[in-house]
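Removed: one protein chain of the complex. Kept in place: all other protein chains.
Going in written order, the chains are labelled A, B and C, and every chain counts its residues from 1.
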Amino acid sequence: MNFEFSDEQKQLGTEARRFLEAKCPPKAVRAVLEGAQPFDRELWKGLAEMGFLGVAVPEAYGGLGAGYLELCVVAEEMGRVIAPVPFSSSVFLATEFLLVAGSEAQKQAWLPKLCSGEAIGTFALAEGVGAATPRTLKAAVNGGTLTGTKLPVADGDIADFVIVAARSAPGSDERGISLYIVDLHGAGVTREPVATIDPSRSHARLTFQDAPAELLGAAGEGWSILSQVYDRAAILTAFEQVGGSDRALEMARDYALERMAFGRPIGSFQAVKHMLADMYVSATLARSNGYYGAWALSTGAAELPEAAATARVSATQAFQHCSKNNIQVHGGMGFTWAFDCHLYYRRSNLLALNLGPLSQWEDKLISRLRARNAA
Amino acid sequence: MNFEFSDEQKQLGTEARRFLEAKCPPKAVRAVLEGAQPFDRELWKGLAEMGFLGVAVPEAYGGLGAGYLELCVVAEEMGRVIAPVPFSSSVFLATEFLLVAGSEAQKQAWLPKLCSGEAIGTFALAEGVGAATPRTLKAAVNGGTLTGTKLPVADGDIADFVIVAARSAPGSDERGISLYIVDLHGAGVTREPVATIDPSRSHARLTFQDAPAELLGAAGEGWSILSQVYDRAAILTAFEQVGGSDRALEMARDYALERMAFGRPIGSFQAVKHMLADMYVSATLARSNGYYGAWALSTGAAELPEAAATARVSATQAFQHCSKNNIQVHGGMGFTWAFDCHLYYRRSNLLALNLGPLSQWEDKLISRLRARNAA
Amino acid sequence: MNFDDTPEEAAFRAEVRAWIDANAPKELHAELATAGFGSGGVKSVDPMAASKAWQKKKAEAGWACLHWPKEYGGRGASPIERVIWGQEEGVYSALSGVFIIGHGMCGPTMMAYASEAQKRRHLPPLASGEEIWCQLFSEPAGGSDLAGLRTKAERAKSEDGGDDWVINGQKIWTSGAQHSDWGLLITRTDPTVPKHKGLTMFFLDMRSPGVEIRPIKQVNGQSGFNEVYFTDVRIPDAQRLGAVGGGWGVSLTTLMNERLSIGSGMSTGFPELFDLCSRIETANGLAVDDPAVRSKLATWACRQSGLKYTGFRAISALSRGETPGPENSIGKLVAGATMQDIAAFALDLQAEAGIINDPEISAANARFQAMLLRSPATRVEGGTDEILRNIIAERVLGLPADIRVDKDVPFNQIPTSGAR
Partner (left out) sequence: MNFDDTPEEAAFRAEVRAWIDANAPKELHAELATAGFGSGGVKSVDPMAASKAWQKKKAEAGWACLHWPKEYGGRGASPIERVIWGQEEGVYSALSGVFIIGHGMCGPTMMAYASEAQKRRHLPPLASGEEIWCQLFSEPAGGSDLAGLRTKAERAKSEDGGDDWVINGQKIWTSGAQHSDWGLLITRTDPTVPKHKGLTMFFLDMRSPGVEIRPIKQVNGQSGFNEVYFTDVRIPDAQRLGAVGGGWGVSLTTLMNERLSIGSGMSTGFPELFDLCSRIETANGLAVDDPAVRSKLATWACRQSGLKYTGFRAISALSRGETPGPENSIGKLVAGATMQDIAAFALDLQAEAGIINDPEISAANARFQAMLLRSPATRVEGGTDEILRNIIAERVLGLPADIRVDKDVPFNQIPTSGAR
């Protein structure tokens, strides 16, 4: 049994941490949060140079040709520093969609640019309030052009292209949905930034009016491709969340050790100690479930769907729990703009929704457990 | 605003407490728990003499002719001492069914005996594992006789008569269900005691084979009468649960004050203090919701169904929470047979199910809130 | 047991209702009704002007600070009449937010400790809203350990030879300091005695030289709180409240009022959530019909209802002339955590779009995000969840106080992490 990252993988994590602690201190996150820029271009450039934008992409397409375990390790470090860059959109989604469903030409066209950071890609599904289902999607492609509105789209205002889930045939079942690549610099595209719970990551409303759209994957396969890619992204995001949970726990621990009240460190009060212990417990369960997901992702195991949902639910709960109680441990300081606690609180609530809400993943988890037990 | 019991009502509570602390110490509960007898006959006799078996029954039928607020006050005291007697079956259910749906003759026949303790009545709905619904009930009455099996029936082994919900017409809707009074000393009745989570309250399986059954209330009205009576019983039971919660909290508090560890009372550790504070919070919320129910019950307010579900859910959660953590505060001693903690733990789990499970009442609560908001 | 007014209460309610109906700024009603959590109330008009206008109108008609004696600008009303007023004032009470600290805490403290002349000078304009007061208690190094405060007050002579005190130090979490004319200030006058013994209370003109106010930006972008710096600020000894070294006792008067006013009628966000669930669809149909949603709603409904009726029990106690005790700490304890959970769940219900914080796109979202970002403050201000549990454990259940390592230790010898 070797249920642990290898020394090389850990080494990669150490490099990533060293790099990110230097290039992505909290003030870099604040710069984006406070609107100086939609994302940290310098950091993005640096990540590309480090090869972190193509960790799991074959060298033939300009990637490092390492595996998903390596990408999980990097994702955790990105989450630790809540990096204000389109990593999840471009690496977890756009890149994975291309790897899973892209034609050779499409891979050739986009993957090298994604790995080099020359192009930013993203994915667009939601169309406003409420769960997006094959039944509810309105955006549609006719004669090769897309018309409709997508909201919210992560990094929609800065991406160069977007992969869109849109209706390719009438009817309410998932066979009516296909995926399309749309060049966001092309005709018929309007983008407006939208404010969200976490301004350190930019989001937009994308309006398409007869915008040229190129099919990605087979027609009618959109929903099943989406579900495969979401499972992969859920595991990668879980590592972001695990990294964020650990950092929030550390911040709380450090403050509890330093902050004195009643003549003693507040960390000597059981109320605080046990709050921190409970944070440690959820962070640890989330990490272990994340490892399960990483294993499934890297081996393409049959358990992947179940492992993805487990990792997602566990990590979402842990990051929300840790970021929330990190504020509580900091007391009054915790809800000041000046302290960094809210950066993690915001991010935890963004990540809790960006691949579909917790309640959806809870439901998926049980469906999948059930399917396996039935099998 | 006078959202409080009157001084007279509080006085009645004090009397009841004095009486019950004298006549129903923990060893009386243990005597029944350990099988000496199915219920405490002496205590039952005493309750009858005090008039507590007919608090809300009109004097014309041998009751005290006081109101439901008075009955709530007594119910709380019964719950405090987890009295091992068929109070809930005979007073909350049998008596209420007769008051709500009984003919004058039926009231004359049974109410005086119920008030005097000469007769014990109960109610039978469930037919084994799973929720009992108009669709699932199998016990049926044809030509005035009942055939079927009811399990579990509280006090079914000691009651003199039972009110049974049975099928009076084919079909799966509630109009096919009616209520019947069955004399348990009559023909065609077999009773077997069944073991439960709380042996301090006796339960049985009742098997009916062509047992004479007398209609109670209009034919086809069974389910709606049942739902009215369950709402009343839920509020009265909530007071039992509130009494039990308070007592469990007191036991934990007293032990935390007396028990020393590390040279100090364990009640000086925040982990224990805050556990007790949280118990106090749920007990207080349950009490306030109980008052809401008591008000609705005593005034027959339109909010009764909603108030009943609120009181029920809140009190069930509080009693389970307090009885569970009372054990935890007692540490190793808490799960010994010799300590009384488990008596409350058992009772809290019995009361959580005896009028239908928590999940059912949660669902009812929201349906009812919704109905009111829609109205 | 009933919710009915006594005849006297009913008569009073009718009078209140009639007056409010005739005098309230109805044009603001809609805006006040939907003002988000921590969103700072009305925007269509200058909120401060609107607040002062409404307060002045109330004062002129004898409806300001109902529970205060008439001679100080109040009405000499009973506690229950005050409650009835609050119920009838409804959304308009949001306009009085800026006066809460002054009316609820500073006023009562002045009444208990100021001279007759000072009361006649200061209380009426405080009641009428012409003068606004703030409370200067918390300090960076203090926090939950309120008595750990360090702001120094030293005796000095004034130019005219009178007795003055010179104040140096810093306060924090001062609500409304930027609008305040007067402040209630607790200071340390003797660092060589145990911390509760060396404190002294004053009130001061917030425009005194050496007083500097800096707003604190909160997580939700609002700046209701301030830091207040004191540099050689002079306060005449005549503005001392209570004995030198008696400040802790004075502060307890103030704080008891704080917990009560904050603890009562806290919002949990449940009505807003229930409303949302009655409008929004989930995969299982209307959210309120989704069993998964229902099981969560039920628990929150019981908390909401339990707090409401716990409040009614407290009101009934008032109506009987009793004083509600520390058990009212549960209001804030339950409401704060509940709102935080409800807000997160409400966003979850809206799926991906739950992250959007734009009222134009989703008013509900904006509202629940405001709750999500405001509730952490609720769980801390006026006593953290942990302090409140201690209060319940110690004052209600009679459990021992925490072990106090700083007990009987001279203040200047207590270990500290330094001001932040």
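The rule is simple: a residue touches a chain if its C-beta (ideal position, glycine included) is under 8 Å from a C-beta of that chain, and two chains touch if they have at least 3 such contacts.
Predicted, not measured: the structure shown is a model, and the values here were computed from it.
Among the residues A:S90, A:N289, A:S323 or A:N349, only A:N289 touches the chain that is left out of the figure. The chain that is not drawn here is touched, among residues B:A66, B:A94, B:A132 or B:M279, by B:A132.
Contact with the omitted chain, checked across B:V100, B:I197, B:A219 or B:A301, is made by B:I197.
Of the listed residues B:A105, B:A338 or B:A374, the one in contact with the hidden chain in the full complex is B:A338.
Residues of chain B in touch with the missing chain: 125-126, 128-133, 151-152, 194-198, 203, 258-265, 269, 271-272, 320, 324, 327-328, 331-338, 341-342, 345, 349-350, 352-354, 356-360, 362-363. Even with one chain removed from view, chain C keeps its contact list with that chain: residues 284, 290-296, 403, 405.
Residue positions on chain A in contact with the hidden chain: 1-6, 69, 249, 253, 256-257, 264-265, 267-268, 270, 272-274, 276-278, 280-281, 284-286, 288-289, 291-292, 294-295, 298-299, 310, 313-314, 317, 359, 361-363, 365-366, 369-370, 373, in rising order.
The rule we apply is simple: only the chains that are shown with their structure count from here on.
Per-chain CA centroids place chain B at a distance of 42 Å from chain C.
Centroids of chain A and chain C (each the mean of its C-alpha atoms) stand 40 Å apart.
Centroids of chain A and chain B (each the mean of its C-alpha atoms) stand 51 Å apart. Along chain B, residues 270, 274 each make contact with two or more other chains. Shared contact sites, meaning residues of chain C that touch two or more other chains, fall at 386, 389, 402.
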